[in-house]
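Structure provided below as C-alpha cells; questions to follow.
Omission of a single protein chain aside, the complex is shown with its protein chains in their original locations.
Should a chain be cited, it is by its letter among A and B, assigned in written order, with residues numbered from 1 in that chain.
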Amino acid sequence: MSNNPSLHLAEYLERLPGTTFKKLYQQPSTAFAIFRRMLPHLAKTFVMRMLFMPHPMTLNDLDVWVKPEAKRNKDQSLSILRGLHIVQISAPSKEKPQEIQLMSNFKRSLRLALTGGGNHNSFGVPSSLLIPPEIDLQFLDRYARKKWEDVLHFVVSSVGYKSVGDGSGPNKGVKELLIAGRLVDRRPSGGLGITQAGFTFLLQEANAQVWTLLLLWLDVLGNNKGSGLDPVDMLSFLFMLASLELGRAYDTNALTEERRNMLPSLVDFGLIYIPQHKRSMFFPTRLATTLTSGGNSLRTISEGVTAATQSAQASQQSLGPLSGGGEQQSGSVVIETNYRLYAYTQSALQIAVLALFAKLNMRFPDMVAGRLSRASIRQAINFGITADQIISYLAAHAHEQMHRTAALTNKPVLPPTVVDQIRLWQLENERMKTTSGFLFRDFTDDKDYLDTARFSEEIGVLVWRNDHARMFFANKHEQIKDFLKTRKRAE
Amino acid sequence: MISAALSIITAFNSSARPPSNSSHQSHSFVSYFSRIKSPSITRSSHFSATGSIQFAMADSDGEYVADMSDDDIMDHTVTDGDPSAARPKGSKPSKKKRDRNGSKAWEQSKRTWETDLPEEDDGMLNLAGYEAERRRRLLRDTTPLQRGIIRHLVLVLDMSFAMAEKDLLPTRHRLTLSYAAAFVREYFEQNPISQLGIVGMRDGVAVRISDMGGNPAEHLERLRELEGQDPQGNPSLQNALEMCRGALFHAPSHGTREVLIIYGALLSSDPGDIHDTISNLIADRIRVSVVGLSAQVAICAELCSRTNAGDESQYNVAMDETHYKELFLAATTPPVNRTKEQSTSSLLMMGFPSRTLAPGGTTSYCACHSKPCREGYLCTRCSAKVCRLPSECPACGLTLILSTHLARSYHHLFPLRNWVEVPWAEAGQSTACFSCQSPFQEPPKPNREKGKDEAAPAKASAKGVSESGRYKCQVCGNHFCIDCDVFAHMVIHNCPGCQSQSQAVPVGVDGVMAEANGNGHANGDGVMVIDG
C-alpha cells in the first residue's frame, strides 16, 4: 500500500520478538543500519543524545527537551523507538518516576559503530586477494541492473505484455520465490499471472523492491525450518552488506558457514557478485550498499550533493543511484498538468510499466510520450492497480526537473490536478476504502474514553473516532493495550 | 487652453485616459511624456497651465518635431543615432547582449525563457554568456566611497490608473507591490539603522501608506493591505513630493534624505508649479530618484537631475520585469555622498545595550510597547527596558543599537575589490577553487596549442569571463571559481583567501584608519574617498 519501503521493513521488524532484536543489535553494523534507516529524524536526535549518558533519565526530563507543539512528533518517535526495542521505559510506579534508557546492546553497538574499535568485524573483512581488473563500478552496476531487470521482466511479462527482455529470466529459485510470495500466481491455464501484490511490487522504486523481495525470502526461509538458516542472522547479514563499500572485494572466508550459504541466493538477486574463478571474494553491488539509504533520498538530492562535493571528498562512498546509466532509477517521467506524460527512457521494462496505466502514443529513440486518460486509468484499475500505486510510482520516478521546480516553488512534485483526477477516476467505481484495525468501545466513563482516544491519536494509530458514541477505531492495538493496562494498574 | 492640451494628449496616447476636469477644477493640468517604452533620449513636451508649450530637452540629441504623430514616435526609436550614447547613464550600456534596435520594444519577446537564455547559432546554450552576465553584475566600481549610511528614505508608489496596465506581468500594480515588499526587506537588511516611509499617489492626491519608521514588519503589513485596492485616478507628483518633504523635515542632518518614486504614468496632475517644489527639495537637501515604468518623462529627468546635483543616473526606465527589479532594488545600496555639504557629519551618541533575560524566568513590561516579555535590552543610560533594537530609548531618547547593526553597514564603506580573470598561462598553479575545493579544468596541454588558438577568439567574445574558469584576488593571489566569486562579492563581502592568511595583509594606505578600526584592509580595501 505504502510507497515508503521502510514501512515494509518496519512491519516486518515489528513482528519480531524482543529477543531477536537483542541478537540483531549484537552487531554494530546492524545497530547502525537500523538507526540510519528506520528512525525518524527526531528519534535519531533522541538516541544520539542518550547514547553517551551513563544513567537512565526520567521521562519528564525528556518532555522538557521538546517544544510543546512537537509533542505529537515526540510521542510517535518514542513509540517507534520502543517498537524497535531501542529504548526501554520502566514501568510506572508510585515511588519512582518513569525512566527511559537505551537498550544496553544497542547502546554498546552504536557506540562501537561511531567510535570504531572492538573486534566484531561487522563492517566486512576485505579480501586480501588481487582484484580482477575487469571488475569496476561500471561492471558491477551493469551486472546488478541486469540481474534485477530479469526479475522485474519476469513479473511484468506475466501481465500479458510481450516483454522485450533479452535475458533468460531469473533463476529458478527466484521464480519460485516470486510465486511463493504471491507476486505472481499460477493461473489454471498453466501460465503465470500477476497479482495485485505484484503490481504494488512493480510500481515501487528499486530500493523498496529489493527490500520486498528480501523480506519475502526471509519469510520463506523462516517457515522452512530445514534450511538451517536463521532469519535473524540473515537480516543481520543484510544490514552488514549495506554498510560495505562499493567496488571493494570482501573475503568470503571470514563469513560464517550459514552466511556463506546465503551467498548464492544473493548472487541471484544481484546484490553481490562473485567472480567465476575467485570464489573466495565477493563484491557488494549498488543494490546492496544502498539498502539502508532512505528510499527517496537515493535520488536527485544525493546525486547533487555528490556531484558538488564528491571531487573534494577524499574517497567517499559514491551515493549515485542504482544505475550506472539506469535511467529508470534516476527519475525520468515528466507529467504535465494537461495529463501528458513524457518518459526519458529506453528501458523496455519501464515502458511496459508505464503502458499499464498510460496511453503511450509516441516512441522516440530515447523517450516515449503519452497521456493519462480516463480509459487508461480505468484499465489499470481493472488490472487491480490502485490510484495510490500509480501516483506513488509517478512521484517516485518523477524527473529531476520536476523535483527542482517543486522545491523552488514550494509546490507538490506532481501537478495536483492530475493527482486528484487519477483518484477521482478510481473513485468512480470504488467508493469505499478499507482499513483493517480494531474498534474500541464500551468504555466505562467519558474520561477513560477521552484519555485512550487521545493516546491513540498521539501515537498516530487513530483512524476514526466518535466522541458521542464513545467509540474509536485504531489500526494497531498493542500499545493501546499496554496503555490500558498501565492505566488499570495505576488506579 | 486646457482642453487643447488634453486633446493633444489623447492623440498621443490613447490609453492615457484624460482626468475628469470636474474633480480637479482647481488644479492646473500638467503632463509630461515622451516616447513609449524607449530607453532612449528624452524629448518631451511640457504643457503648462497657461497653454504655452515648452520643450524640455534634458538630454536631447535630436530635435523636436512639432507635428509629431503616432508614427513619428515609433520611427524615432529606430532613427536616433547611437542608442547607447543616448541611453540614460544609469542603465549600463552593455545591459543586454541581444540587440534591441532591430525591432520595437513591444515586438521583442517578453518571455524570459526566450530572452534570458543566450543562444549560439547552433541552438546550443551559450553558457559563457550566462557566466559573463553573472560576472557583469559583480563588476562595479569598488573605490571605497563615502556613503550616507544613516538613511531616511520615502518610497513613493504610483497607484494611479496607469498602474493597471498589464505590460509588466501580472499587472504593474501587483508587481510593484511584490517588489516593494522585497525592497523593504532588503532595505532594512542593508541599512539596519535607517528609516523608511511609504507614500502612494492616487486620485490626484498623495496617500500616506506607512509612517517613517525602522520596523520592516510594519511596512510589510501596510503593503499587504494595499493588495486589495485597485489603482485609480491620476498621480500627483507635486503632492507626493510635498508630503515627502514633510515626512523628511525632521530627519536629522547627519542622515540622508531620499525619495524613491516608482512612476508608471506619463502625466501628473498638480495643484501648483512643480518647479517651486523642486527648488524646495533642493533647499531641504532631499534627493529624488525615479524608476519609470512606461517612458521617459521630462519632468522626472529634471527632478532627478536637479536634486542630485546634476547627476542624471538617478532616473531610469524599466524595460522588463527583471530590469525593473534590478532598478528598484538598486536603491537599497546607500547613496554616495557627493559633496561634503550634502550631509553634515556629526557625532552621534549611542548606547550598545546587552541582551538580558529577566531573572528567574519572570517577565516584565517593556517600555516601548508595554508588552510583557522575558528578554530585552536595558538602556545603557536610564535602564529602561526595550524589547527590540534598534530603537530610541522611550525614556531618555538615547539611540539604542546593536553593534552588529553598525557592522552590517561596513561592507558598503569598504567594498571587496573585484577579482581578475586568470589566463591559461597562470592557471597551472591551482587545481581547485581555494574556498570550496571544487576542481578546476586542467590547463590545456602544450601540444594542443593549436586547438586552443582556434578556440580563443570564440571565448574572447564573452567579456569578463575567465577562460580558465579561475578568478584571482589580486591581494592574496588565490584562485576561485565563479560561484565563489559571486558569493564573495554579493553576499559575504570577504575574500576567503585574504581572510585565511594573516600574512597576506597589505599595509593600508591610510595608516590612521588601519590603526583606528583595523578592519577591512585584509579585504583588499583602499581608502575611502569622497566622490566629486
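Basically, a residue touches a chain if its C-beta (ideal position, glycine included) is under 8 Å from a C-beta of that chain, and two chains touch if they have at least 3 such contacts.
Basically, contacts and distances are computed from a predicted model.
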Looking only at "EKC/KEOPS complex subunit GON7", "General transcription and DNA repair factor IIH subunit TFB4", "Cytochrome b5" or "NADH dehydrogenase [ubiquinone] 1 beta subcomplex subunit 9", the name UniProt gives the absent chain is "General transcription and DNA repair factor IIH subunit TFB4"
It is residues of chain B that touch the chain not shown, namely 112, 116, 130, 133-134, 137, 146, 149-150, 182, 185-186, 189, 252-255, 321-322, 325-326, 329, 337, 340, 343-357, 377, 380-382, 392-393, 395-399, 402-404, 406-411, 413-414, 431-433, 435-439, 481, 483-484, 486-488, 490-496, 498-503, 512-513, 516-520, 522-523, 528
Interface residues of chain A toward the undisplayed chain are 28-29, 32, 35-36, 41-42, 44-45, 48-49, 51-52, 64-67, 69-70, 73-74, 112-126, 128, 131, 136-138, 141, 243-248, 254, 290, 292-294, 296-297, 299, 301-302, 304-305, 307-320, 323-325, 391-392, 394-395, 401, 403-410, 412-414, 416, 419-420, 423
